[in-house]
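Here is chain A:
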Amino acid sequence: MTPLTPMDANETLLRMENVNIVFSSPDEADIEAVRQVDFTLTRGKTLALVGESGCGKSVTARAILRLLDKNARIDHGRILFSADGGEPTDIAALGSDSKAMRSIRGNRISMIFQEPMSSLSPVHTIGDQIDEMIMLHDDVEQKSARERTVELLDQVGIPGPRQRADSYPFQLSGGLRQRAMIAMALACKPDLLIADEPTTALDVTTQAQILDLLRALQAEYGMAMLFITHDLGVVAEIADEVAVMYLGDVVEQGNVFDVFRAPQHPYTRALMSSIPRMTRRAQRERLNPIQGNVPSPRNRPEGCAFTTRCPHAFAPCSSVHPGRTPAGEGHWARCHLLTHEDAPRVEGILQPGVPAIEGDRA
Partner candidate 1 sequence: MAVTTHVPVAAEPEASAERRAPTGRESQVRMTWRRFKQHQLAFVSLWIVVLFYLVAVFAEFIAPMDASTYNPRYTYAPPQGIHFVAVDPDGSWHFGPYVNGYKTEIDPEALRRVFTIDPEVRHPLGFFVESEPYRLLGFIPMQHKLFGTVEPDAPLYVIGADRLGRDQLSRLIHGTRISLSIGLVGVVLSLVFGVIIGGFSGYYGGWFDGAVQRVIEFIRSLPTIPLWLGLAAALPRDWGPLQTYFAITLILSLLGWTELARVVRGRFLALRTEDFVTAAQLDGASDYRIIVRHMVPSFMSHIIAATTLAIPGMILAETALSFLGLGLQAPIVSWGTLLQDAQNIRTLAGAPWLLSPGIVVVVAILAMNFLGDGLRDAADPYGR
Partner candidate 2 sequence: MLSFLFRRLIAMVLTIWAVSFVAFAIIQLPPGDYLTSYMASLSAAGDRINPETIAALRERYGLDDPYVIQYFKWIGGIVQGDFGESFEWKAPVTDLIWGRLGNSILLEGLAILVMWLVALPIGIYAAVRKYSLGDYLATIGGFIGLAIPNFLFALVLMYLWYVYFGQTLGGLFSPDLEGSPWNLERILDFLAHAWAPVLVLATAGTAQLIRVMRANLLDELTKPYVVTARSKGLPEWRAILKYPVRVALNPLVSTIGWLLPTLVSSSVVVSVVMNLPTAGPLLLKSLTTQDMYLAGAIIMLLGILTVIGTLISDLILAWIDPRIRYGGR
C-alpha cells in the first residue's frame, strides 16, 4: 500500500467534537461512558476504533446514528455531519426519532453489526428487509426496489441473488448473512458506513473475504467508514487511521502506520505487545499482557483512565486528565509522559527534552 496522506479538510464528512455520553440509572449516579471524543471521518477513508470490550467504542458509533439506549444520552459535544458539502448538521442536536434524523439513518449513514443472525429479523426474508430500506428512502415501487436488491446481493457476492432474496436469514451461512447485511447497509449508497465488529462472529477465512469485500465496496462507492474492532490485525488490514479507546477515552489517534510503528500512549504500546508475532520458535518472546483488569467506569480515575494499570504512571496521572498532545502529523495521544519535563523516561515515546528518534516526525 502507498503511504497515506493526512486527511484533507475539504473532504471532511463527519466531525465528532468533544462528545460525552452519559448513562443514567434511577438509583445510582450517572456514569460517563464516553468522554471528550474528537475525530474526523473523511470520504473514501476508514477510521478504526479500537479497544477492549466495554471501552465505549460501540456506544460512540451508535451515538452517531442516535441509536443509544433509553438510559444513555449525549451530554455535550457536537456531531457535525455534512453530506453534500453544504452547511453541516449537528446530529447531536436532532431528536432521535425526528424526521431529519431518520432521513440520515440508513440513507446517508448506515450500519452493519457484529451478529448478522440476530441483527436480521428471523421472520422476514432478506429481500424484504433490503427492499424496505430502499422504499423507505427512495420513492420507488416494490418491484424496482427488488431489482435493486437483487443487484446489491449480486454485488456483495451472493450467488443466485434472485432466489436468495427470498431466503430467510436462518437459511444462509454466517458469511452470506453478513454479505446480505452489507448489501442492506449499502442499499441507499450511504456517505458513511459504520461497521460494528462486522467480522468478529465469523471464522477467519470468511473474515478475510468480508474485509476484502468492504474494501472493494468502499473504493467503488467512495464512502467513509468507521470500523469498530478489538482486533489489531483487522485494523492493519482495513484502516487508514486508527483511534484507540480505553474506558471511554480516545487515548491515541493517528495514521495507522504512525501509530503502529511508534505508539505513544502506554496503553497502545501495551496492546501492541500483547499480540503474538509470527517468528521462528527460537526467537519468540513471551507475550506481554496488560497487568490488572479494566476498572468499572464507576471507579475510573479522575485523570487518565489508564493510570491504574500503567507501568509508567507518575504524579499528575491519577488527578489530571491529559490533553491531546501532537506526536506527529495528524497523530496525537493523551498522555502526561508527552508533556511533563519531570516524567519518567520511556524509550520510544516523544518526550520533552528528549531528541526525536529518527524519522518519527515526518
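Candidate entries met the following condition: all candidates are chains of the complex that A comes from, given by their letters.
Please note the rule applied: a residue touches a chain if its C-beta (ideal position, glycine included) is under 8 Å from a C-beta of that chain, and two chains touch if they have at least 3 such contacts; residues count from 1.
Since we're looking at a predicted model, the values are computed, not measured.
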Checklist entry - Okay, in this complex, which of 1 or 2 is up against chain A? => result 2
Item to check | candidate 2 contact footprint on chain A (complex, rising order) | outcome: 62, 65, 67, 97, 102-107, 110-111, 113-115, 118-125, 132-133, 136-137, 168, 170-171, 181, 184
